[in-house]
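Up next, subunit A:
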Amino acid sequence: MAEHEQGSGARDPAPHGSAPGDPTADAWYFAVRLGEGRYAFDAPLVTEVVRLGPLTRLPAAPPFLPGVFTHRGEILPVLDLGELLLRRGTELEPGARAAVVQAGPWRVAVVADEIEGLLSVPRRRLEQPPPGHGASEFLRAVAVDGAEDLAILDMVRLVAAARARSVPS
Partner candidate 1 sequence: MAEQKASRRAPARPRRGGAAAARPRAGAKDDATRISEVLRAHAKGDYAKRLDPTSVRDPGLAAVARAVNAAAEQAKVRNHEMAARMDTVRVGVDEAIDAMVKLVVQGDLTGTLRLAVNDAALTPLIAGVGQVMETLKRFVKEIREAAIQLSASSAEVLAAATQNENSTAQQATAVHETTATMEELKGASQQIAENAQTVATIASETLSATHQGEQAIRAFMEAMEKVRRNAVEVDEAISKLSRRVERIGTVVEVIDEIADRSDLLALNAALEGAKAGEAGRGFSIVAQEMRRLAENVMESTREIKNLIGEIREATHAAKEASDGNKRMAADGERLGGAAMASVSGILTGAQGTSDAARVIHLATQQQRSATEQVVQSMAEIEDVTREAQAGSRQATGAAAGLAGLAERLAALVQRFRAE
Partner candidate 2 sequence: MSADRQLLLFQVGARVFAAPAKDVRRVGGSLLEHPDDGVPDTALGRPWEARRGLVVDPGDGSERTVLVDGVLGLRAVAAVQALPAFAREVMATQALCGFALIDEVPTLVVDLPALVRERQRGPSAAGREERNDHG
């Protein structure tokens, strides 16, 4: 279990094209696996990686919110990324990993098929997402890291859209 505490004001990741930062520097992302694909979002958003406790299911909750659990006295809502992006519920085993993410004002515990962890990608590897890619609305970039493509998500927008229940079906 990796613990990765960042300052409260997470720096904004540099958008593709404009480079207030060094173009040759690496960008840090947090990677997860959903089905066959790899997704990542800005590493500074992740406050910690935890293990899921027993979930309390909520009545009348949307499918991407399977429930809440308590972690060190705090009640955390669980956000199922698979359900949100692929409309496919993630199978949650007790003790599965979750990444606690602060996405704007919203604090959620993100679950996926596999929580991988931090990785850095050279900025020059970042490319425009090809058209027709699933969840392209929330895709900021794609990167080829090693042998696999990496879909860089705009997590803040994604969570806000989820909250507004305006994630397209």
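The candidates came about this way: all candidates are chains of the complex that A comes from, given by their letters.
Things worth noting here:
FYI, a residue touches a chain if its C-beta (ideal position, glycine included) is under 8 Å from a C-beta of that chain, and two chains touch if they have at least 3 such contacts; residues count from 1.
Note that the coordinates shown come from a computational prediction; the quantities given were computed from them, not determined experimentally.
Of the candidates listed (1 or 2), only one touches subunit A in this complex, namely 2. Across the interface of their complex, candidate 2 is touched by residues 54, 56-62, 64-65, 68-70, 75-77, 79, 105-108, 159, 162-163, 165 of subunit A.
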